[in-house]
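All protein chains of the complex are present and in place, except for one that has been dropped.
Note that the chains are named A and B in the order they appear, and that numbering of residues resets to 1 at the start of each chain.
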Amino acid sequence: MKKLTSPYTWGMVIDLDRCTGCGACVVACQAENNVAVCGKKEIAEGRNMHWLRIERFWVGEYPDVRVRFLPVLCQHCKDAPCEPVCPVYASYHNPDGLNGQVYNRCVGTRYCGNNCPYAVRVFNFYSHEWPPPLDNQLSPDITVRSRGVMEKCTFCVQRIRRAKEEAGGEGRMIRDGEVQPACAQTCPSEALVFGNLADPKSRVARLTRSPRSFKLLEDLGTHPSVTYLKGGGREHV
Amino acid sequence: MSEFSGQTHGDTPAAKSAARLNDEMLSSMAPPTWRWYALAFVLGAVVAWGLYAFSYMVATDMSCTGLNRPVMWGLFIVSFVFWVGLSHSGTMVSAILRLSRAEWRRPILRAAEAMTVFSITVAGLFPIIHLGRNWTFYYLIPYPNQRGLWPNFRSALLWDAVAITTYIIGSTLFLYLGMLPDLAIARDRSSGWRRRVYAVLAMGWRGSAHEWSVYRKASTLMAALIIPVAVSVHSIVAFDFAVTLVPGWHSTIFPPYFVIGAINSGVAAVITLMIVIRKAFRLEEYLTPQHFDNMGKLLLVISLLWSYAYFVEVNITWYAHEPIEWEVFSFMANRYTPILALMILANTVLPISTLCFKRLRRSIGVMLTVSVLINVAMFIERYLIIVPTLSRKNMPFMWGSYFPSWVEISIAVAAFAGFGLLYLLFAKWFPIMAVADVRELKEREAEVRLGRAKLPADVKDEL
Partner (left out) sequence: METLGIFNDVDTAARAVEELIRAGFAEDRITSLTSVPYPDGVLVKREPRSWFRWVSLAGGIVGAATGFLLSAGTSWVYPVQTGDKPIISPYPTGIITYEFAMLFAIIGAMVGMFLEMGLPPRGGRLYDPSISDGCIGVEVSVASRDEIGRAEEVMKRAGALKTISEGTV
């Protein structure tokens, strides 16, 4: 038995004080990852395919009403509840700390979806189609998922793979900020920051140590790789 | 068949010849009547409809179900748990009664053991029906392949697969073992191709002293082996829920609670089936009120145990008032008030209030009502464990609800019809009464004079 190790531990910081709830990340994710386009009907049925969603909460009573946004994507937990329950290893932990999902292994038990406390796993209830010319926008780097399989945010693993290849060719590590998932790249207010948590000097590692940091459903002990920032004297907003 | 309704003649089974007993107990194997065909046709039609619904789901996609995010498990898994639960009666009750030498078990044995085999078979289909890609279910089987696939033994679903396979094989062998001497009797009483089939199944059984001596020991050993398997099977089904992080499922009482629930629905189903078989095959003098009285006592005990477990589960959640868990429970109580009330009525109030009374336990009508209602309640119980819990998980933004679609309802109903059909065929082709077991008891019953009374003296089984 050989345990695989990696110099990278990918993680993300989401600064809620910066998030404006614009939804650019959701669209970027959709475009990057061949996420199926869902209409009103599917969303009303609870079968939309967004890998990343922005939860919107109304806080307070009229006239003092505020809106709060919470972008939620796969938290890439270190102790992920979704992984050990999969009977066919479709959901597994890769050495980079990513919570991998192998689509063509998946048989569709949906057990992982039940056991994910963040409810970020989406299931292909429909056979989604991309009628021409929409199929031209499909990314060749990523599988188009068939019906009956589970899918979820991968931290744009295809970009990480490419950056690793480039860096490996040049015989160096990936530089901080060299690789970004589509959501972080798109965020106009730079609320999303992605990077290597194993490098204590990376931007994401420094932000993770912020006194404003917290993790989603921290008490469950899932040890997410995504850290949220909130507070910093702006709690009233 | 009417000349066999011995009760009217007033002669007791003990006074009858062995051939007469064989005739009566094997009367169910007589050539089928038009009613049998009609019933088989109706059940077959329902099964065909269910198959159509399933094929439709496979051919299109899973959007024809009511499932969604967050309720990713629905009626299929409810049915799965229900049928696994139902399968716990037979073999387990029969094994426990065998080991505790309860002589009244004998006429019930076969019906109960057959029920186990068919309900676990039906149950085993549901996880496969439920899969998003049913056609790849063999990915769960550990065999070397060129796909680089191997199942994950850390997943509770794989424990399920292993446990259910064990239970299907174990309970089928247990049924077969119990049937071996009866198959020999069936062989000797039939002719033509049926005789050849029974001859193969009876394995050349003659009933020699040596065969019987080994057979008796083997029955005891099998009974002892099958009980822990039965307990483990429903515990593992409970692990599917209990090992998760889902509030409302993650509960340490689940495995024993599920086992109790399983025995509850199983014992109730055995009683229902006893009533049906008794009526259909006119076996009134073999399945007497005494049997219903005893089974009623058993059901009362299980019912009390179930109520206790349910009380513990709810009481502790209520007292701790952990917010998400409590949300699950209050959602269940608010949204599903009518069926929750029906569940408590049928699973606790009704059985406990009726089964305490001997007169009611001996009334077939009361027993039928109580036993059928218990299974309705147990179906509801599984629904209430699965659906409301998933509707209210940790992230309030992703709360949802679920209602089964026509596809799911059709398949769930077809499962009942399929079970009925299997049972119907079994009762026609195989001895539905444990003939040798019943006759053994008759042989051993003698009356001895003690003082002024004549008392029955029977030789106990040796284990």
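Throughout what follows, contacts are C-beta pairs under 8 Å (C-beta built on N, C-alpha and C of every residue); 3 or more make two chains touch, one makes a residue touch a chain.
Here the structure is a predicted model, which is why all the values come from computation and not from measurement.
Judged over the whole assembly, touch between the missing chain and the shown ones holds for A, B.
In the complete assembly, the contact with the undisplayed chain comes from B:Pro181, out of B:Gly50, B:Gly132 or B:Pro181. Although one chain is not drawn, the whole complex shows that of A:Cys38, A:Cys86 or A:Val120 it is A:Cys86 that touches it.
In the complete complex, the hidden chain is touched by one of B:Arg216, B:Lys279 or B:Arg359, namely B:Arg216.
For subunit A, the residues touching the absent chain in the complete assembly are 1-4, 77-84, 86, 89, 91-95, 223.
Touching residues on subunit B toward the chain that is not drawn are 17-19, 21-22, 142, 150, 152-154, 158-159, 162-163, 165-166, 169-170, 173-174, 176-177, 181, 184-185, 187-189, 199, 202-218, 221-222, 225-226, 228-229, 232, 236, 436, 439-440, 443, 459, 462.
Basically, only the chains that are shown with their structure count from here on.
Between subunit A and subunit B, the centres computed from C-alpha atoms are 45 Å apart. Remark: subunit B residues 60-63, 65, 67-73, 127, 130-133, 136-137, 139-140, 149-152, 154-158, 161, 240, 243-246, 390, 393-395, 397-398, 400 touch subunit A in the complex. Those residues of subunit A that touch subunit B in the complex are listed here as 45-48, 53, 55-57, 70, 72, 81, 84-89, 105-111, 113-115, 117-119, 121-127, 146-150, 217, 220, 222.
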